[in-house]
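For this view, one protein chain was removed and the others were kept in their places.
And now, chain A:
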Amino acid sequence: MDLDYPPQVAEFRAEVRAVLAEELPDGWAGTGAIATAEETRAFVREWRRTMYRRGLLGVAWPLEYGGRGLTMLHQVALVEELTRAGLPFGEQPADSTGVKMLGNTLLRFGTEEQKRAILPALLSGEQRWCQGFSEPGAGSDLASVTTRARLEGEEWVVDGQKTWTSGAHTATGIFALVRTDPAAPRHRGLSFLLIPLDQPGVDVRPIRHATGGTDFCEVFFDAARTPAGMIVGRPGDGWTVASVLLTFERGEEAATNPIHFRAELDRLFELARRKGRDQDPVIRQWLARARARVEVMRYLGYRILSDVMAGGELGHASSVSKLYWSEYHREVTELALDIQGLDGLALTGKEATRPLRTDDPGADPSSSRSWWNVSLNARAGTIYAGTSEIQRNILAERVLGLPREPRPGS
């Protein structure tokens, strides 16, 4: 038992802090504190360029692909420092789906050619990749995807449709789960393909979200093409590659979620004070419960990081973590609406500038618009990346070993 980071990571953390001190403007209070949403987005674009210039993207990647050859724990220390300073890791969602998810997946499964062609371009920002997993007929039942690809000479030809594709409207490519062998059993007929978006066979249509924003899209493929070498893993490996990709989020989230949720809860405490609700015994119980839950997230995070460090399978803590934080977030954002009462449903103040989870650090605790946006984000949180119902099935079947649901006709 030991919660300390190794000395090399502590040194790196000091380096990150020094870079932040040099690069950030005086009086910096987090992206949430920037006056307007427009200015926030402009700042983040510039900040991403700064991170690239200072070598802070892909620190755990090998040197030959533009990384710094450090460890996963260095990356975790980096995102902790960024989060504490009220800064994002690059631009979202592109750097999450690109640098974090696709980049790490290629390092594990990609060919040398794929790694050289894509990894440095992900870091420079020249390439931005989005994730194409869900389809109109394949949501929770992801293995039933019907978008298909067939090899014609030196190219894959793709037909079908993906949906809920975050950032497709600004991306240059999509990594997609497609059916390459219709005769094989459900999971085994799938492959993981890299498809450029700028071509006649691809049509990207933004979807307007309940918040009014358009951060995700539908992507239509009509004889879209990609070179034969743009498959990750072998044909039929798609399910395995996609499953591993999803675990890359876990380690970093384990470290950053508790920081974001703690900062949000501090804003909620401040809101309760400003609204004069902080002495209401019912509200106090809910606030205290939230406080305990955020701390438990921190402890679960330590367990997940320990698993990551040990290099083995992620354990139970990682399986429960998504359900835990997403259900917590629904509860705490409802509490924010309760604390404000009817007047909180009149929208004032700056909008939330992150499409997922909490608003940015430094956000105004009195912005009813921010709390409303975030409460909608929280409702999405129990749906994306595996609904709470699917998470419970996974926990019951894989952790507790309960029997699978019998399939019709089986």
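Quick notes
Basically, a contact is a pair of C-beta atoms (placed from the backbone, for glycine too) under 8 Å apart; a residue touches a chain by one contact, two chains touch by 3 or more; residues count from 1.
Note that contacts and distances are computed from a predicted model.
Within the choices "Spermidine/putrescine transport system ATP-binding protein", "Cytochrome ubiquinol oxidase subunit I", "ABC transporter permease" or "Alkylation response protein AidB-like acyl-CoA dehydrogenase", the name that UniProt assigns to the complex's undisplayed chain is "Alkylation response protein AidB-like acyl-CoA dehydrogenase". Only one residue in the set A:Trp28, A:Tyr52, A:Phe109 or A:Tyr324 touches the chain that does not appear here, and it is A:Tyr324. The omitted chain makes contact with just one of the residues A:Arg17, A:Arg205 or A:Arg273: A:Arg273. Residue-level contact of chain A with the missing chain is found at 1-6, 73, 266, 269, 272-273, 278-279, 281, 284-285, 287-289, 291-293, 295-296, 299-300, 302-303, 305-307, 309-310, 316-317, 320, 323-324, 389, 391-393, 395-397, 399-406.
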